[in-house]
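Here the complex is missing one protein chain, while the rest keep their positions.
So that you can tell them apart, the chains are marked A, B and C in the order they are listed, and the count of residues begins at 1 in each.
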């Protein structure tokens, strides 16, 4: 059991499964902790935000173990873990959070003040997020376990829905946060920018929140086709540079109640030969959201982008048409999702068969040692959400 | 009574009091209305947003009657005015709102859908806001009177506090909206950018909302001195280009809970010889607001700025460091204040002697025919809020 | 067109369709109004709260025209109706609201301050609600039409869904208000007390709000069977006096996240031979709602109940186990639903085929002249929602 292996970032477009240290009850600063658990990883997904790193669009150092979407079984529990025990199957929020600081107490676990010396907010296996070892691995340490983890009430039932439940660690709450912060409610007309997994999760969230119609825009034909096949209204952005026009074709006017940016800073300009244009999604959303509406922005915008085309972009400085948003009294909600604010209720929705998120994001299980291929396929735009299966517990795809 | 005069915008840096038409019960499209009242204007203030027009930084046409901060007495009421009568003294929100559309029903009167054919949201005497005649005049028409107006319960009491109550038409609710949307509450550490009247009103609002400390930054020494004299902590932005450093000198760390942008798009870069830098306030606020905090943006950002230095700015397109805001999970609240959401409660605070806003903004009464000088003095940075007195009812200053 | 007929309350258990005055543009005080419209009633439903009156459990006077659930076509519009026109098909909230007072401005149209001299809040055809003539009639007056009414965007489409859309006037928003105020959200475990139309509407609302499971309790076997057939989990309250036990059989523990009281003061004690026990629903809900949960109370509790069994009950004074609620930090939400806060979004949900409310409440169309039989059948506990069809426009049932 003292062996471990995980997905390592080796440099631009290069990841590899290698042998790594078995986790111990120490935090990244090397201090002993009492509140941690060690998990046998049951499922761990590849995330679009991992892609930003792998594409070299962040300052992530080579050698990092990747992975922040983790579901696992507890195999060891620290001395101050009181409400969980060995054998429990748990979902892990991607945010590392202490549960003891001001922001955690206020349900803002995305910006915990204690787990990252560099800035507010921690995560597993992510650049600038505190140095916590990633979970695309056989085993991983989770600190502050009583606070961070939610145990599935029935292990067998949970294993039978594991492809859905694995989405609780990140993309489902992230999509949900986007939808909630955009003000989606019963009867809303909703537009989601981006038909990748987070966009699909935002669309699924809008659906279960009662939206009247959920449109989802992208330029990738395979993803659009998939989005249509699971019940959303796809919008092919290569057809026009005018998003309002495309929306009017569906709902009769160039306006929506709510919009979600599930793309982030690697956005490309809409139209036939879209070049990278980092603020294009934000600006197009201001053009279509109704007056007094809100824009949820779960898509990642970074403080440092070494791959940006201009100097402003290199420091996350983008040309936003804020004058337009202001004229329409828009609200803008940014930041990492505080997963713990949403995952319990989303778990219930899955367990009671109300939210078939695996099908919606096209969950595709692959063995851990095929992670490298998974990254490549995902990067090429496959309409799939890859779930790594480090211990062969998930059955065939 | 059929005579009227008002302040006319004649071109860049040129305003003049001229004879104008006496108001009739017609909307800007010329249609008869039943819901209007004609007011004898008792007090009407010069606003910083009027200055944007007068400086030529908007597309305002010459010939407009200016003025959207109005308090007056009803001298005529339309056939469908049921709950107000001739003789009532009323406060007028600067937003023209129908009270019948979706956004008005939702308390979003800043973006009424019916009063402006060009876009959502109407105002008196303002470019692109529906063509309603301004109220820096002897008489003015107010439509949808039952919905828009609040009657002061005791006329004599109201006249004795009229220099305070006149601030209910715009800057007090606007400052309050900024503070509320920035999340100011009991115990908050607050920074307000801009020590003009809206900034002072935001600071006063933060104070009555229970803020622990209210800092207010500017580069105008007279305004800073005034801000200090009425109980706020002034920050002289000419002393450093680093706002965090200046804040740390006061509260011990370079961070606040909440921030309000009371400057808008005509911002200048902080430091000794600040050049115009339209996103500088927004970007500096992101640098100091705590993780999970909010930024209230009552300061105006426009969709068209013919006076901007670059093409992007001409369409309200600014370089925002959104990557930084995103990393801190910031929320951004923009837009015209829906005055009606706040003015009743602020009136109560004034009537019960809790909010001495006239003193805080240094209300300075001048006759209507000195409006031109008032505009010039205000533009030169006087630490005063000019109140025009068209009928000589307010007594000497 | 000057003829009219409507359903008249004649005394306990006695209603009759009689000839009534054709509506004129006057309010109940006899004053001319400019803001009203006269509707040709297309659909008007019998409501459970009408039953309270007809059973003699209120102080309703004989001779009243009943009916507050109205959908109709405008045949005449007052001089100050600007955004609606003759021919428009509209939904009417059961609350009469002025759109001009403090509470209406705050979206609290259930307690408008201007339309009822006796107390806050008005309604059509209802005791103590301002004397507005009821709408179980061929024609009816609706005041403040621009504010109160929502026009269906496509008349033909609306007529094809009219059995659903007619529920927007009361029971669908009322059930929705109950669910929202109980805190129902995605993943909630919900219990609704009462399987009559409002209970079913609350259950449907919980469903579209994303509830994980929706239980609905009653003692009427026909209604339970119907509730089960449309997708809810019925709970037969005659099986046990212990509600927690019955709930535990379904969700594994005697606790729910949220509860809705869709019964009101004519409640009967749970168990085999339930006697009337007016606080029994409220008390049983406190026993099952989780700590920190909320209870939505759309079910009617009255200030005067001449039919109550004891003196306290005659003044709406009930024995509540508030000590239990307090120990669990419960919140309680009471009152008439402000329909206008919800009906637009619920209309969208219906128009986009997300909310088949007619099927869920078993909408059953009958001619106006069979209203008396409808009242009797409904009173006997039929699992039906009766829709009156004054002009034969709805087709056969």
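Details
One rule holds in what follows: a residue touches a chain if its C-beta (ideal position, glycine included) is under 8 Å from a C-beta of that chain, and two chains touch if they have at least 3 such contacts.
No experiment lies behind these values; they were computed from the predicted model shown.
Contact with the omitted chain, checked across A:106, A:353 or A:369, is made by A:106.
Considering C:76, C:106 or C:377, the position touching the chain not shown turns out to be C:106 (whole complex). Of the options C:297, C:340, C:360 or C:383, the residue whose C-beta touches the omitted chain is C:297. Contact with the chain that does not appear here is found for just one residue of A:79, A:310, A:353 or A:369, A:79. Only one of the listed residues, C:62, C:322 or C:376, touches the absent chain: C:322.
Residues 176, 185-189, 205, 208-213, 344-349, 351-352, 354-355 of subunit B touch the missing chain (whole complex, contact as defined above). Against the chain not shown here, subunit A presents residues 33-35, 78-80, 82-83, 98-102, 105-107, 114, 146-147, 340, 344.
Remark: the residues of subunit C touching the chain excluded from display are 103, 106, 108, 110-111, 113, 119-121, 265, 279, 282-283, 291-292, 297, 300-305, 312, 315-336.
In this section, only the chains that are shown with their structure count from here on.
No other two chains have as many C-beta pairs in contact as A-B. Here the spacing of subunit B and subunit C, counted between their Cα centres, is 43 Å. The multi-chain contact residues of subunit C, meaning those touching 2 or more other chains, are 344.
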